[in-house]
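Read through the structure below, which is laid out as structure tokens, and then see the notes.
What follows is part of the complex, with its chains left where they were.
As written, the chain order gives the labels A and B, with residue 1 at the start of each chain.
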């Protein structure tokens, strides 16, 4: 996300004085609520979906995720790189390549 | 997310040939699954949480969200700005400021 986009997200909350509702717990609830609305786009027929609806719900997941990063003083690149290091170790290419059972029973 | 971080996320999937499992629907399922694991950090006591666990689960939500952006050929700044325009219109500052009933009954 570009700096100006992130600043717009922050200004939205600031101008409405909504930071008071943005406890880490409330933001975690909000992320799962929006993620479920995103899943709803694929509820009965996973192969057909309304792209505008998908865009809006995915944007909501991202906005709340960046809100939570801000709230906890976290850096997106730092935590994603930390997690990718864990993932790379957990799923070595040699074992994981093309493996459908991947995440679960590797 | 910086370009190099995003490239690492993409390379992880490519090297394992996991793109075949990343249908939009499967990624939407994955986002809600990880979002619920994030919420689990706040399950019984919302005020106390293990920061390392929160970082890992929030990173998972972000990684799958960027996977879905890629899969659908979406630009994060474009969809977030589109959604912020809708939000700004829906919640005018004058009505929304400091309002606890916000998203719901405004």
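To be clear about the criterion, a contact is a pair of C-beta atoms (placed from the backbone, for glycine too) under 8 Å apart; a residue touches a chain by one contact, two chains touch by 3 or more.
This is a predicted model, so every value here is computed, not measured.
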| item | value |
| --- | --- |
| Oligomeric state of the whole complex, in copies, if 2 are shown | 4 |
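In this section, only the chains that are shown with their structure count from here on.
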| item | value |
| --- | --- |
| Chain A on chain B, rotation in degrees - Cα superposition, rounded to nearest 5 | 180 |
| Footprint of chain B on chain A - complex, ascending | 1-2, 5, 8-9, 12, 15-18, 20-21, 23-25, 28-29, 31-32, 35-36, 38-39, 41-42, 46-47, 49, 51, 54-56, 58-63, 65, 68-69, 72, 74, 76-77, 79-84, 86-88, 91, 93, 96-100, 102 |
